[in-house]
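Removed: one protein chain of the complex. Kept in place: all other protein chains.
Moving on to subunit A:
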């Protein structure tokens, strides 16, 4: 098979390829002749950015991994102001970070097409909350396009640029996990000559302070302009190619299916064997086109809206129907759950209830059988990888604080330090939040106590934050803590890559997709800001790491320890590709006393318990050779295998 990233740039119109939803969107942007792309990675949006990173240079597109969503947004926006087609992408919570710029700039509009891809994560497979971007879009009065398949995602991306340019307005392309991370057959379209030639496009910014400076006098003019635009776009959506009516024309019942819900509705109708129903396939959940709605609702006696998460379409349809004096039952969130993601089961159940027919499967019986099966299934949450340097960092923090600290943490793989046996994460809220929360906790814990009480009850506060997160939104919080004379230890878990979202570079690595940028060492930043103690440690040396943590805890003020060691998953991946081997460890049966320190305090997934021999064992296929186990074992039972073996 050709490499996927090659296929994204294939000059083979009409060729059918298997692409991930996010890769299909990248292809769509290239087919639309995109010029500038800037984003911060976030699951489930990351592969769009990663794909652009790989193809950008060849396609003559400027691409960057920005330090956070707000600056990414601004980068792309300014390019669009300069007449170029530009795009930014983020996950739903990333839009919160970009929200300040987003809501303030929407009235200024754009010159070149500007597409904001936002990937929602219903059911929170990899997220801290479940927010519906369509609500944001409605709030900002920005139109939303929502694809129902990978191929449609590609086509819609292309259309999104045209739409944006036509109305000089922002366009949101909203996906969910199951669109971004679905693979499907995609038919390649034509690539523009400039993309094929890899010719970089340049824009021109035309000064217009009345438009681009939102002092109140100017800003006051924007809001009515935005409202006017959205009503024109509503008109436009009456006959755009991703909205249509299908099914039995004479049917008395109708189903409205926005975005991916259309896929579930199609499956459900087939499974139920229902044919006498009209379906409104809606690619534009906001604004709902009234003309098409009127055509659809005509002669219907009842309607069901099957949509994921918030009743965004439902509220628009109900408002419209009320205003028109239409008094037919309109169902939605009374039959379709408002929380978690849509499934075929949910669509089948809702439609069956709506039509008063039986579901095709006895779900009660299935659930009972399944619950019985689950009784013997042990939990298997994700865990820090074998050889993850930050298992050691957490281990050293716990030891240095004698497990009596409070441990605010942040967003990244290291949030998994939450799990037993480490139990080293007490709070996680949002990107960069660990440092702010640590400072707040310090004030709360110590601020109102008398000196004597304070000494007696003193709890040390140790915040952990990753390298990418540190640069994302950790910086202002660090400045705040130092400025306000906080007394906290901040451990930056620097693994020199943005690991959780797929090994993207960041200022701590200095790498960019196009070679070296400028590396910004975290310790330099901390020193420059005036931290009271700054030191760098290698967490693979557990003893030294512990000693430095202890020293840092004795300092009154803000201490920053940069715990630096390259991400194990990243390193092993690279070694595998180069065909290199690494040393692995085994348990010396003579030496192992069965004390379980390795399991109950360290918790490497490669170490398991041999029930018969009452000893620890290492699963050789999972050992990545860091030797951390050998350092923490009080009896020296972990030893490297003589011959290196992968």
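In this text, a contact is a pair of C-beta atoms (placed from the backbone, for glycine too) under 8 Å apart; a residue touches a chain by one contact, two chains touch by 3 or more; residues count from 1.
Note that in this section contacts and distances are computed from a predicted model.
One chain of the assembly is not displayed; among "NADPH-dependent glutamate synthase", "Phenylpropionate dioxygenase", "ABC transporter substrate-binding protein" or "Indolepyruvate ferredoxin oxidoreductase subunit beta", its UniProt protein name is "Indolepyruvate ferredoxin oxidoreductase subunit beta". Looking at A:82, A:164, A:284 or A:415, the residue that reaches the missing chain in the full complex is A:415. Touch with the chain that is not drawn comes from one residue among A:178, A:201 or A:564, which is A:178. Touch with the chain that is not drawn comes from one residue among A:10, A:205 or A:363, which is A:363. Among the residues A:81, A:264 or A:533, only A:264 touches the chain that is left out of the figure. Listed by residue number, the positions of subunit A touching the unshown chain are 1, 16-18, 43-44, 46-47, 125-126, 148-149, 178, 181-185, 260, 262-264, 266-267, 270-271, 343-345, 348, 361, 363, 366-367, 369-370, 372-374, 376-386, 413, 415-416, 419-421, 500-502, 569, 599-600, 603, 605, 607-609, 619, 621-622.
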